[in-house]
Structures are given as structure tokens and as C-alpha cells.
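Missing here is one protein chain; the remaining ones are kept as they sit in the complex.
We call the chains A, B and C, going by the order they appear; numbering starts again at 1 in every chain.
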């Protein structure tokens, strides 16, 4: 899979994340589920801090409709990691993210994933056109940007 | 996607899971990440209780090498759910699971996912042939079984 | 500590909880943090199902202001557990819960904890008098009830 070749320089935004004691499972490595929480945290930090998303009171809510991850090498607390983020496709109401996990100082990814957000109106749950501030932030993460 | 049609009767093993307060995220529904913890828990319960996997001291360890999920309808604590499990492919050292989440009493899935376990030797991390007890348990979840 | 003597029959409400794969930490037992998620889940299930608390849209929100737990014996996924719950003190706007974790079929607790909820108005965060439906549900868990 091409993602196994994922390199740090392929991602336009990098978010440091501190691993936690209980990210490790009984086998001593970060549990496969936890990678998705890294993805969620990196994307939402970007949407909030760069795109102006108001997760508390805003009328725009991002729903995840699909997600996946491929795992290449293990990580273990207390290692430091970074999440790389780029946008693969940007539609009228949805966006597909591509993400990867890098250990501190390493060029190649330990894992690569992707997920799709559909933005909906909070009160009705109906898809809406991505507002301008969010769209600008997402556009900046497109490969062509 | 065909999985959206996933029905309870398509899964050979059903594992009840009690949702938790903090499965819900700020948007009031079970977070997309948490579905993977349901999958992990259902599979490992089956491997331990039916396949005799010894997660504490056994020489066989299951590593997840890829996973994915499609989300069709939201769930919220304190709803009761069941995880459906079947085996899609069974190789020499790896197995591909298909899973789905059902609300109590509902025939159609709220989400459908899949993941691949590669079984390795704990001491060396090298893939091994799936032992007989585990293979028998997994074979029982094949559609042709 | 008296709590070490905590017995199943001392608790007026018992909530079964299914343990999860990743409740276990690297040492192979349920992580100390996870016990608090069991407590949170048992209390909120009771408040919702018996007390009529609407966690999505209601004007009453319970904030935890203190919590503690003593651990007597380890638990490990996939063991089945129950959370015992009783009310130790019920004030105008706050309630102190006492909780304990029991393995399936065991009389003595593996852990005993407590936490205090202050009920506030969602919009202002100001303490309010516990509404009648919630108060009735909580009163039913007092030792004198």
C-alpha cells in the first residue's frame, strides 16, 4: 500500500500529541483504537484553531461517516508523536482527510488513516454547504494548495 | 454500500456491550472512535472464551494491521447494543473479521466494520500458524461453516 | 477501611457493566482510572432511566466536584462486573454517592468509591434545587429509604 511510504513531508499540518499511560494495552503498545483518537484530535484542533469551528454552540457539526487505518509499526507510551494531516477531497458538504502518525524525528509513518466528515446543521442534522471560514482552512490542506 | 444492509441474522456471534457515559462525545452520540473499542472487545471476548486465547501469558498474540468502519446511524449512551461478528477470510496466520453494531431489538446495523488480525509469537513478533484451538473457533464463524 | 468490607447487599442499585479489551492496561488488569468510568456510567444510567434526567436537552446538569476510590483486588477483561450504588447524603443541590465494584457472583467488593454531584442549571452553571423526579430517585437509594 502506498501509504506505507507516507512521509512527514507529505502532510501540510502536523499536530504534536502527548501519548498517555493507558494508550498502551496489555500487549505494551498503543492500542489500534487509540490511533483514531489521535486522528480526531488533530482534525478538530485544526478546525477549531484555524477554521473557527465552535464545537460548543456553533450551528455546524462534523459527523464522521467512514474511517480506516493501516498500521505499519508499533508505538508505545511515553513516546512522543505527531499527527500529519492533509485534505484529499473537498466537496460541498463533506471532506476526506488523510492522516499519518509519526514518531518524533522519524520521516516514515507508523500508521496511515483517513476519514470523511459530513458537515450538518446542528439543529436538523441536515448536510449544509461548508461555511467560508472552514472551507478556507480545509482548502489550505489540499495538495494543490 | 452493501454493509448498510447488514442484518443481525448475517452475524454468527453476537456480543452484548453496555454503553458508557463517556462513549458519548460533545455532540451527544457515541464517538466514532468508540465503535472500534466495541469491535476489539467482541473479538477478544470470543477468542478468549471460545478459542482459549490466553492474553496474559500465552505465546500467541493478535496484532491489528488494518481496520475500517462505516457509520449509518447514531447511538447514544445509555442505549443497549450488540456487536455482530463473522469471519470473512481465514489464512495461515491472519484472519479478517466483519463486524456490525446493532441497537437492542433492531435488525439493521448502525455501523459496520472490519479488521485484520495477524497472529504472532509474543517473544519474537513473528507471524505463526494459527493454533488449532483458535482456528477451530474462527472457522466456526466462517459463512460456510 | 470499612469499605473493604463492602458487600453487594449494602447497595440498593446494581448495574451490570461489560468490561472491554482496553480496560486492561499494560499490567493486564483494569486500569485504576477505568473504575471511575464504571461509577459515572452506573450513576448516569440510574439518573436517566429512573430519575428522568435528560442529558441531551434538559436544564439540569450534574457536575462532579470530588471523587475518590480505594482498590482492594484486581479485575481483568473479560470478567463480568456489577456496580453497586447507594446515596450517602442528599442535600438541596448536591448528592454524595457511594459505589462499589463486584465481580460476578462475589459478595465482597474489588473497589469502593464515592463522588459528589452538584446539580446546576445548564445555561448559567448555577446550583439549583434538585428537581422532584431526580430527588425521588435519589431518595430511594438512601440507606433509610
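Convention: a contact is a pair of C-beta atoms (placed from the backbone, for glycine too) under 8 Å apart; a residue touches a chain by one contact, two chains touch by 3 or more.
Everything numeric here is computed off the predicted structure, so don't read it as measured data.
K.L.:
Specify the residue from the set C:26, C:50, C:128 or C:142 that touches the hidden chain.
P.N.:
C:26
K.L.:
Since one chain has been left out of the picture, which residues of chain B touch it in the full complex?
P.N.:
21-22, 24-26, 28, 31, 33-34
K.L.:
With the missing chain put back, which residues of chain C would touch it? List them for me.
P.N.:
26-27, 31-33, 36-37, 40, 55-56, 61, 63-71, 115
K.L.:
State which residues belonging to chain A touch the missing partner chain.
P.N.:
Within chain A, the residues that touch the unshown chain are 16-22, 24, 28, 37-38, 40-41, 44-45, 48-49, 55-56, 76-78.
The rule we apply is simple: only the chains that are shown with their structure count from here on.
K.L.:
Once you find the CA centre of chain B and the CA centre of chain C, what distance in Å lies between them?
P.N.:
Those two chain centres are 28 Å apart.
K.L.:
Whole-Å distance, chain A centre to chain B centre, using C-alpha means?
P.N.:
Using C-alpha averages as centres, the distance is 23 Å.
K.L.:
With chain centres defined as C-alpha means, what is the inter-centre distance between chain A and chain C in Å?
P.N.:
Each chain reduced to its C-alpha mean, chain A and chain C end up 34 Å apart.
K.L.:
Can you tell me which residues of chain B touch two or more of the remaining chains?
P.N.:
37, 40, 55-56
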